[in-house]
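One chain of protein is taken out of this complex; the other chains stay put.
Naming follows writing order (A and B), and every chain is counted from residue 1.
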Amino acid sequence: MKENVILSFEDLDIRFSLRGQVLNAIRGVSLDVYRGESLAIVGESGSGKSVFTKSAIGLLDANGTIAGGHIWYNDKDLVTFRTEKEWLTIRGKEIAMVMQDPMTSLNPLIPVGDQILEAVVLHQGLRGAAAKRAAVEALRAVGIQEPERRYKQYPHEFSGGMRQRVVIAIAIACRPKILICDEPTTALDVTIQAQILDLIKELQQKLELTTIYITHDLGVVANVADRIAVMYAGDFVEVGRCEEVFYDPRHPYTWALLSSLPQLGVKGENLYSIRGTPPNLFYAVKGDAFAPRNPWALKIDYLKRPPYFQVSETHKARTWLLDPRAPKVDPPEHIRQLREKGGGRYA
Amino acid sequence: MVIFRRRADELGDKLNAKLEQELDMETLLAQEGEEKLFSFAEFSSEASEKGGYSNYSYWRSTVRAFLRNKTAMFFLFLMAATLIFSLIQPFLPGQKDALLIHNGEYGLPLNNIPPGKEFWFGTNAIGQDLWARIWAGTRTSLFIGFTVAFVEAVVGILVGVLWGYVRKLDFLFTELYNVLDNIPQTLLLILLSYIMRPGVSTIIFAMSLTGWLGMARFIRNQIIIIRDRDYNLASRCLGVPTGRIIFRNLLPYLVSVITLRMALAIPGAIGGEVFVTYIGIGLPVSIPSLGNLLQTGRSVMQMASLRYQMFFPAILLAVITVSFYIIGNSFADAADPKSHVN
Partner (left out) sequence: MPEKREKLVEVQNLTVTFGPRRRAFKAVDDVSFDIYKGETFGLVGESGSGKTTIGRAIIRVNPVAGGVVKYRGEVISGRVSRETDQRVIRNIQMVFQDPISSLNERAKVDYIVSEGLASIHKHMPEAERKERVAKALQDVGLLPEFASRFPHEFSGGQRQRIGIARALIMEPEFVIADEPISALDVSIRAQVLNLMSALQKERGLTYLFIAHDLSVVRFISDRIAVIYQGKLMELADSEQLFAHPLHPYTRALLSAIPMPDPVTERKKKLLVYDPAQNKYPANDPPLWEELEPGHFVRGSQREMDEYRKMLL
């Protein structure tokens, strides 16, 4: 493993059996996560982005199996883990997760303070008054006013945004190295959304965390991600630094994700939209999975899976359009505008 | 660990069978030519829309999940066999009448004869054939069970749905329920058996009188949980009449829980009959039922040689109760969409 890599996925292959059929959710995917970075995995629902990250904490659904590949963390291959006991040395302790819906991650019958206390006692080895002080501090650290008073309150006494703060407090109380945030703001109002993202960003810097965001909304992560990996049908189609992906995207799917954002829309004109519906992974994918929805699809896209073409040292995309033999295409209007915003520095 | 590996291999085989191997680049270039390979393909909006089809049907998956449950299938078979046999038993050759008192050579009753060649399950204290009585009793008890469960379901669902869905009726039904639910069922049974002639219809009437209450309240609670889901609001905005909302939107969601309750109501009613007969206010001995057979069996239980009179009806009661319980639970599990993933 390279020195600055904290978590490494290697040729990961995850399959699900569903109603007698096999679904290939993750199709031979490799990705390195660097120490201290903030990585965003972006994709539609069903693209496999949640399955991919859940495999690193042993939370695949019962009908899913890792059919091949490795997940390296601290020179341990997590794929070989079989028992819950093994996973508990990683889950929460080393890699913690914040889920989409804060209500389901909290126990409604226990005051929030005690839920944090539990994590503190378990993972920081503190007892008694010291543990309680640490729990109150955790509440303060996630920006909850009057932590001593709110410590005794139950989850239903908190608003959605405050609950998500509590969930984050529990996650960081375990002093993890990696924090996975699975759609942390999707269930929240826009104004709260931005505040929670700011909080996670602040905590990442203060606690030197590595964060992995999972989201379907590229717009949300512009502010927080260092690197972006775009997933489609169980495979990363484009990976690059944040600026590279926003200002110089290369895969038609990334183009589509960016230009269909309503905030870029002009009234009276149609928004750019991806046609059709995500593929059904019950059918084996041949060639490029995005081809049927891709207006720039080449014949070869239906026949052969494209390799990664390196755009820069840190930026690669899996599309035949980057092959020197491919015809030159103009990206949609919004992408050209974004390129100009980036001042051509990344093109 | 071995299991995991094997499972993964199996999955892999299934998938690879479907996978058309991609050709390598050289072959493709040779076959198609570079220019053609790297030209634009035509866009078909129909193909792009097709993705999601999985050919899933709720009822088919429910039946499939149920059939796959081996325990449930065993008890279903056992139950069906018991039911069918109890119905055809009187018409089989060599069967005796359940009420006939068998007398020996000197006009003495052949009473308390242990199980043997002539009387398969032996005879009772007055010389009636226990085998014939047990099947006659099973018939009676099952009839009571099915009828009571049916009445309970029909009345319970009807009242429960109105109670839960029509807000204006909520207060009325809640008060009615509180009053009726406070009358102890045992007292009511005792009272009715004094007023009315003891018999099967009295028992059914008495048990149906309050039996639907539990069902109604249960249905009401379920309806309240789902009545304000968006799809029901949509139906209301579309002007769909209440009756159709109930039959098309609400009840189909409750099928699994209703079947479970009905399946449990049958052994419940049989048990109820056993109980009232046991305390002496149920069916007369002239109408054999599992209840009075057990009652008679219990009275002679002290004597080891006569325990068979208790033993045989108890076995049948256990078979019926356990079968319904397991069948009902398995069906409810199978009807839960969560169990349709495999």
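We take it that contacts are C-beta pairs under 8 Å (C-beta built on N, C-alpha and C of every residue); 3 or more make two chains touch, one makes a residue touch a chain.
The shown structure was predicted, so the numbers you read here are calculated from the model rather than taken from an experiment.
Undergrad: Which one touches the absent chain: A:A67, A:L258, A:V285 or A:V311?
TA: Residue touching the chain left out of view: A:L258.
Undergrad: Decide which residue listed in A:I110, A:A130, A:L271 or A:V329 touches the omitted chain of the complex.
TA: Checking the options A:I110, A:A130, A:L271 or A:V329, the one contacting the hidden chain is A:L271.
Undergrad: Please identify which residue in A:G28, A:G219 or A:P295 touches the non-displayed chain.
TA: Of the listed residues, the one touching the omitted chain is A:G219.
Undergrad: Residues on subunit A that touch the omitted chain in the whole complex?
TA: 44-46, 160, 189-195, 198, 216-220, 222-223, 225, 242-243, 246-247, 256-258, 260-267, 270-275, 277-278, 338, 341-342
Undergrad: Touching the missing chain, which residues of subunit B?
TA: The missing chain touches subunit B at positions 45-46, 49-58, 229-231, 233-241, 248-249, 252-253, 337.
Simple rule for what comes next: only the chains that are shown with their structure count from here on.
Undergrad: At what distance in angstrom does the C-alpha mean of subunit B lie from that of subunit A?
TA: So the centre of subunit A lies 46 Å away from the centre of subunit B.
Undergrad: Using the touch rule from the top, collect the residues of subunit A that touch subunit B in their complex.
TA: The contact residues of subunit A facing subunit B are 15, 17-22, 24, 63, 65-68, 82, 275-280, 282-284, 286-287, 291-305, 320, 323, 325-327.
Undergrad: For the complex, give me every residue of subunit B touching subunit A.
TA: Subunit B residues touching subunit A: 1, 4, 7-8, 11-12, 14-15, 18-20, 22-23, 25, 28, 32, 34, 36-41, 43-45, 47-54, 56, 61, 340-342.
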